[in-house]
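Complex shown without one protein chain; remaining protein chains in place.
To keep things simple, chains are lettered A and B as they appear, and every chain counts its residues starting from 1.
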Amino acid sequence: MTRYILRRLLLMIPVAFLVTIGIFVIIRIAPGDPVLTYAGENPDPVTIAAVRADLGLDRPLPVQYAAWLSRAVQGDLGRSFQTHQRVTEAIIERLPVTFELGVAAILISVTLALLIGTISAIKRNSAVDLVTTSVTLAGVSFPNFYLGLLLILLFAYVVPGHIFPPGGFTPFATDPGDNLRRLVLPAITVATASLAVNLRQVRSSLLDVFGQDYMRTARAKGLHERAVIVRHALKNALIPVVTIIGIQIGAIIEGAIITETIFFIPGIGRLAVQAIPSQDYPVVQGVVLVSALSFMLSTLAVDVLYAFLDPRISFGSAEA
Amino acid sequence: MSEVALPVVVSLQKPGRVSSIRYFLRRNPRMIVGGVLLFILLFMAAFAPFIAPYDPIKVNIADQLQPPSFQHWLGTDDLGRDVFSRVLWGSRVSLSVGVISVSIGFLVGVSIGLLAGYLGGTFDLLAMRVIDALLAFPALVLAIAITASLGPQIQNAMIAIGVVAIPGYARLTRGQVLAVRSSEFIAAARTVGVPPWRIMLRHIFPNIANALVVQATLATAFAILAEAALSFLGLGPQPPYPSWGQDISYSQRYLANMKWWMSAGPGIAIFIAVFTFNFLGDALRDALDPRLRRSG
Partner (left out) sequence: MGGFGMARRSAWRFTAIFAVLAILLSACASNTPGGTGATSAPAGAKAAYGGSVTFAMNSDITNMDPMLSGLFVDRHLMYAMYDSLVRVTPKGEIIPWLATKWTVSPDGKTYTFTLRTDVKYHDGSAFDAASAKWNLDRYRSTKGSARVGELAPIDTVTAVDAATLKVDLKTPFAPFLSVLIDRSGMMLSQKTVEAGGADFTRKAFNAGSGPFILTEAVKDDHYTFKKNPSWWGTAANGDKLPYLDQVIIKPITDGDVRLTNVRTGQVQATNAVTGKDVPTVKGDSTLVYQEIAGIGNNSLYPNEAAGFIFSDHRLVKAVSMAIDRNELLNKGPAQGVGSVAFGPIAPSHFAFDPNFKPYAAPDIAGAKKLVADVGKGPLKFELLVSSGDAATLQFAQLMQSQLAKADITMDIKTLLFNEIVLQQNDHKHLGMTLIGWSGRVDPDGNVYDFVYTGRPNNAASYSNKSVDALLDDSRTATDQAKRKDDFQKAQQTFVVDDPAMIWYSYNAAQLLTAKNVQGFNVFPDQLPRFETVWLQK
């Protein structure tokens, strides 16, 4: 077990390495010159050269990469070209914001998926089943930026009273109530996209479970149908739900990019969207590295958890 | 990273061709619905110049921000252009991005997967680390970064979305190849001396085709959605060419003024296009994969 986790962690190193090289190359083939934006309003060639040397951008790419990497492994991701803020600090400031949005979205999505998925599975092939599966398929097909805009439109300008503000962010510590109110619309926006996937997973694993022997045994023992579902079926169906939550770390970072942009939430996604076109290399590299690492770690965590929950899985076959 | 669920290898039985298609469709009515939706989309894209009542890029400032009416079914935008005509023309961008980027992802991904699965060894190890790295990127961040680097143009968005789609095909193909490789008929083909590329093309590829078709259909849905998102962020086609995502971003400024129609047309169009491919992909999966059909 420990050996397996260690091996997986070791395998993450070359992947993380490739990710950093990848992003390093991608953002540097862009034709713009970040120095021009940072050298002030009337940049003269001397200032530009000075700034470039100061940022180390006059050195060959491999040297720049080596310099960045050697500092990165010590936990120093450099400073933003644009704000001169430490990248680690910028990320630490914003991670909790995206994390909160992600947790809220997962809560909404998984709760609804369990609820609707269970009903669908029980009333399999009924009208309810058909409607819910179609509606969720529609949900996953709806562009989340348009959904976000519609929600803003609805709650800011149609529904009176500004129940849910059309964007912005209040730290939980400042005003918990306002923080949660502002969270609702973006969380729904992110949750909708993943709801269909979750629901499908819950439904099909429940159907699988329904066919299992122990279910028949449970029924044969004369247990009430509801007790059967809650005690046996749902518990077993939870296994894939755990998997889903893990996989969704990626989907949430994805959803956060657009959603944070629309709702003006200062999270990781918006940091990336702002930094990429302004060629703020240290920030882009930092954000990509951190999100790739959290994605890989969460996948690992899920695999481990999965094995704990389901003894049928052995670690030998995990590296398929 | 372990695969979550490997779609199972099934091949279509091949009795008489026409009758089998008819049989197939009768067994899978959702295919018909999906097919009709797809046909409508393709028709819109192909005949946009003939159906569109107005020139989609003709600025007519006197008619700006008109709500939907008989003259303008979906209203006009802030430059007085007909939203309905722009939606029709916009389908060309979305569909071509869908097709081209999925082709890029398919060709590259399947090739990598076939080679990695078949050759194994160092190539497999290296290729899969690269694929892992691609997977570890948040897809949209990667797409934005690639498009931004290559320049905010539609061709580059196609490349970016294609690259993002590579890992899906590669892992799927490799997994299937691994499953098929050890089977007796491959071993037999090898001993007879069939060259590796022929084994891949003739024996392995057909066995994984169904799973790939499903993957490609669902990937088209993702590609259309991703293109819309990139266009929304300003990384799509050059104006004044209409694009759904970009038209929604134009309209964002007018939300507070309740000019909802500017975004309704393109928003619903994106939804229908993505829904069509998701629906079709789902139907195909159920139809081509008896195991999933049984459980679903």
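Definition applied: a contact is a pair of C-beta atoms (placed from the backbone, for glycine too) under 8 Å apart; a residue touches a chain by one contact, two chains touch by 3 or more.
This structure is a prediction, so every number in the text was calculated from the model and none was measured.
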| item | value |
| --- | --- |
| Hidden-chain contact residue, picked from the options B:Q64, B:S96 or B:S111 | B:Q64 |
| Residues belonging to chain A that touch the chain removed from view | 30-34, 36-45, 47, 50-51, 54, 79, 82-86, 90, 93, 152, 156, 162, 165-169, 171, 261, 264, 266, 270, 273-274, 276-279 |
| Hidden partner interface residues of chain B, rising order | 57-59, 61, 64, 78-79, 148, 151-153, 232-235, 238-240, 246, 249-250, 252-257 |
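Just so it is clear, only the chains that are shown with their structure count from here on.
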| item | value |
| --- | --- |
| Distance from chain B to chain A - Cα centre to Cα centre, in angstrom | 22 |
| Residues of chain B touching chain A in the complex | 1-4, 129-130, 132-142, 144-146, 148-151, 175, 178, 221, 225, 228-229, 232-233, 245, 248, 251-252, 255-256, 258, 260, 263, 267, 270-271, 274-275, 278-279, 282, 292, 295-296 |
| Residue ranges of chain A touching chain B (in the complex, touch as defined) | 11, 14-16, 18-19, 22-23, 26-31, 137-138, 140-143, 145-146, 149-150, 152-153, 156-157, 200, 203-204, 207-208, 243, 247, 250, 253-254, 257-258, 261, 272-273, 276-277, 284, 287-288, 291-292, 295-296, 299-300, 303, 317-320 |
